[in-house]
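Subset of chains shown; positions unchanged.
Chain naming follows the written order as A and B, and within any one chain the residues start at number 1.
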Amino acid sequence: MKQIYLDHASASPVDPRVVAFAVPFLSEDYGNPSTLYVKGLDARRALESARGKVASLINAESPATIIFTGSATESNNLAIRGTALRNRQAGQKVVSSVIEHISVLNPMKELQKSGYHYETVPVDASGIVDLETLADRVTKETVVTSINYANDEIGTIEPIREISEIVHERGQYLHVNATAAAGKISIDVQKDGVDLLTLSSNDLAGPRGAAALYIRRGVKVQTILPGGGQENGIRSGTENLFAIAGMGEAAVIAGEEMAAERERLQQIASLYRQEILTIPDSYLTGHPTERLPGHLSFRFSRIEGESILLNLDTAYNIQVATGSACSSRTLEPSHVLLAIGLKHEEAHGSMIMTLGRSTLGEDIPYVVDAVKKTVDRLREITAM
Amino acid sequence: MEDVPQIGYTEKVMDHFMHPRNVGAVADPDGVGQVGNPVCGDLMEVSIKVEKDVITDIKFKTFGCGSAIATASMVTELAKGKTLDEAEKISRQDVADELDGLPPRKMHCSNLAADALHKAIEDYRKKTETG
């Protein structure tokens, strides 16, 4: 059975062009960028070239604003804890929306444990951050405010420029987790008014093991990984050139193909949406229009998401995600689905489809049929 | 070295999930048990038909995960044809064992199915006592 993978937000296959570009860094061009012989200098050039490529994708003012880390989780930790700790004399308050990724929420809670004041900002039913509350919560003691560029579970894109204005009128630095958005919609850190921005390699169809943190010039950030002093002292550890070079190349490809790919995925997504919403008691979650191009999130009443996921996988070889409590590590429903006002049992029926480069329009009828049959079968079993 | 946690569902679980036995509600039930899962918020309903203290028919419905569906299916198989006393002894562990194990995080679902069965029996007993 042909595999139809619709869970790109969880993990993306690395683009074969990126693999071809990056593999030589494993066994041939394996020099350590800190060494002084030619092989090391070549490695450093490759590193700096990747930095420039990532900087270009988000229109950063200089490659030097890009710090490579090992993962989006680490970039978020660095942005939040590194910035808050470095600037603690300027204030000990931090703010985020309630729908941030757990790799934002948990560093915030860490700061809270160590005495910081942490406040959250609610979102409306479509997942848009409540700007009035934001304006209330952000004060001049608020060192870091963290808002996602787009949400990975419901696809909603936040009004970052308005948010930036509010944050900068009242507080200090705006961190934006753009993990789900980078490479999918165009990001301009300068126009958007962002101080710190997280993006990850794998979400650009690059290899895992690399992510970046954009740090606007002048923003002081303290390392959270002390050691050899690589990455300008902000992130120690011998650079993972395979992953970093791959991320650079993935950024180039994403930049070049974004406009066309966005169009293509939007079309496929809109067909999916139309068809799937013909199922009785099915709903789109997240914003109807302000959403990531290849992002689809639904809920179906009276059935449970893990069952949907397993049935689609087992019977149809289709991979999707869910925000159901049953499928989570903690057996709690997605905090994002609850935050947009869903009841526990409504969140239970969540199904998330995230499209990617390999997604084909021709598979739509097969997938739609599979979803319909899956919902039907589970509704026959349901106790609701 | 040991300690390797079970990864995913066993073949038996997947078989019961994909082809659940005894789905639905028995007509004119002699006992019905409904429980909610306090852990993840699911719902399980088991209905039984009893003749001479023997469970002659049993069906389930569940608003739950793969494990909930499979354990319920297994519980109905285990209980069918058993006397009430025997069926009452079917434990959470029995259900998990019959399915060749459940991932640790999913053990609580097997509670759900066994609890619903026990409640259905209780319900039957209450009705026959009072009736």
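Everything that follows uses one rule, which is that a contact is a pair of C-beta atoms (placed from the backbone, for glycine too) under 8 Å apart; a residue touches a chain by one contact, two chains touch by 3 or more.
Please read all numbers here as calculations on a predicted model, not as lab measurements.
Only one copy of each distinct protein chain is displayed, but the complete assembly has the stoichiometry A x2, B x2.
The rule we apply is simple: only the chains that are shown with their structure count from here on.
Spacing of chain A relative to chain B, judged by their CA centroids, is 40 angstrom. Those residues of chain B lying in contact with chain A across their complex are 9, 14, 17-18, 20, 23-24, 34, 39-45, 60-69, 105, 108. Residue ranges of chain A in contact with chain B, taken from their complex: 302-304, 306-307, 310-311, 314-315, 324-327, 329, 331-333, 344-345, 348, 380-384.
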